[in-house]
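Beneath this line is the structure, given in structure tokens, with notes to follow.
The other protein chains are all here in position, but one chain of the complex has been omitted.
Then we have subunit A:
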Amino acid sequence: MSIDLSAAITTFVTESKELLQDMEDGLLELESDLSKEQKSEVINSIFRAIHTIKGSAGIFGFKNVVDLTHIIETTLDEIRLGEIILDNKLITALLSSRDVVETLVILSAQETEVDPATLHKAQDLQNTFKEYLAPEPPSHHPDALQNRENLAQSAGNTRWHILFTPNENVYRDGLDPFAFIFFLSKEVTELQVDTYTGSLESTDAFDPESNYLAFHLCFDSDKSESEIADIFDFIKTEAVLGIFPPNAAFEQFKTACHEFSNINYLIEKIKKCHSIETHVLDAIAQNKATISEAIPTSVEQDKSKQPPPKLHQSKTLRVEALKLDRLIDQVGEMVITGARTNLLAHETGNETLIEAMALLERLVENIRDSSLKLRMVQIGETFNKFKRVVRDISQELGKEVELTIEGADTELDKTFVEKVSDPLMHIIRNAIDHGIESPQERIISGKPTTGNLKLRAYHDSGSIVIEISDDGKGLNKTKILQRAIEKGLVAQEHSLPEKEINLLIFAPGFSTADSVTNISGRGVGMDVVKRNIESLRGSVEVESEPDKGSTILIRLPLTLSIIDGFMFSVHNDNYVIPLDTVVECLELHEVVAEQDIQDKSYINLRTEVLPFIRLRSLFGVEERIAHTRESLVIVQFGTLRAGLVVDSLKGEFQTVVKPLGRLFEGLKCISGATILGSGDVAIILDVSALIKSAIAVYETLEFKQ
């Protein structure tokens, strides 16, 4: 029989990745200061993670994974019992084992041969763990000894016990408890049955159809718990059933005993079986929390024996990204069609219809907003990944770096999260390698030995800002400029403003590092940063102060697919710009007379200089319209403010961004297209790129002159 396991395997891989991520987070958490209880909770959760993976891998028969996870599990078990002391070296080993497990899981799932390097690594790790696990006389650790003792403090029963209380209505439902006990008697040896008839005595009106009996069954068997439970499978919904294999947990046993209607009677009967020590039973009878109050630690032991309390009740639903994309596409279509229907409704002039349409439009807007929110994820998960990166790189470079994370709950589009992760990695590597100094240097410059690297995310005027700042030595501007001139990126005599010098670090192939290390220095990474961010319609800024550190600001738009737009027209065609870039709109002739802007492109707006671009001329439209009919849209992007002179204003517009495809890729000023209610297409302009390109061209022209 062959079952298609591929779907299950995919789930296994995703789940394992998540669990391994939890494990990594946990391990890193262990390095910080935690109380003993917190530590043991974290170790427990790591243990559970690795245990789950081992279990699932076992189902699919991924032997490599099982082998490695088994030894990790054993090690972790010893750690939580206090047999092994968790030191830094062990955490490192566990971290790398996490990576190897991930590789193994992925390779096994793809049914690919595991490469010898990974196998070797896995073997190495197994050996490392074995060293830790090497038998050590437990008496060396007083802690461990105690734990061993605690372990023995289970209920201490040597035989099986079943507490079997059928419901009152069991006969009416056509079930006979005796049949089950009879069957059990054939399956096990030395069955002793005690029937409790207490409830029969206490009742006044006897109903012959009701059940008043409860049973205590005691027997020997080498069957597993589930096999025994199977015997009672049919009646389990009609009875209270407590099954206790030999050496069951005390706590569990106690609770079940108390569920039994008459505890004292039960205790008497169990005593007669001589399988459980008397003091244990007394403890149960007196409803004590532990077997012996004299050993307080056993309380903890009992707790840890219980199924661990679930920390995060799962409130999330896993949905395939593709399905979500399709939903958002459809919502986009709905927005467009809604706009069209609205237009038609207005044409008819039917008031009720128009009102109904307005209501519908509002609903559509709500649906749009909520469906877009589905794609929003918190950036915290991405940020947390860098804890490991920071730890590894700083250790490799012999630097002390602490990563602070702020605004982890800032939400942004899933697509961004994926694409922003790579750039962040490069920036962080660079910050640690070039920015933060070695502890010795830091002492000399009077800074604390541990460098601080800060990741921060927040919302700012319609965009999301991700800030990466370090308190290192800052950018060396002279060195950057010198390198740039050497590489021919900048002409020797040309002086650059500070901001642009900083941006040179993003130029392809640019590096100030004297030697190429395996962390940075090739000049590739920062180029990737800039390109990735720009492909998301974002921008990068650098601020740096010598000896104080540098900050890199990544600015990203909130979402990719549907935006609030502002529409205007230029020469019969409609254009849309993101609404949140628009500061204000004015009639051009109200702010400036025609003769004042004959030969220049700036106005004096409330004593502020405001340069503008006349889109008609930029788009190469020859004919001009009367000055009085022109409008001015003032836009702002970051600190950049400028005006756009357009023909007429059309107002706010729900814009579904349609990609223009690869044909128009890399065209700086055009970020997409949208479909209007009339079915016409409008081009979405990228305002910041438009203005920046204009500035750049002006500058090169000036430079040539």
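The definition used in the following text is that contacts are C-beta pairs under 8 Å (C-beta built on N, C-alpha and C of every residue); 3 or more make two chains touch, one makes a residue touch a chain; residues count from 1.
Just so it is clear, contacts and distances are computed from a predicted model.
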Mind telling me which option in "SRPBCC domain-containing protein", "Cytochrome c oxidase assembly protein CtaG", "Nitric oxide reductase subunit B" or "Purine-binding chemotaxis protein CheW" is what UniProt lists for the chain we can't see?
"Purine-binding chemotaxis protein CheW"
Touch with the omitted chain, as defined above, among A:460, A:573 or A:594
A:573
By the document's definition of touch, the residue of A:398, A:446 or A:666 touching the omitted chain is A:666
I need the residue numbers on subunit A that touch the omitted chain, in ascending order.
333, 336, 570, 573-575, 613, 615, 617-620, 658-670, 673-675, 679-683, 685, 693-694, 697-698, 701
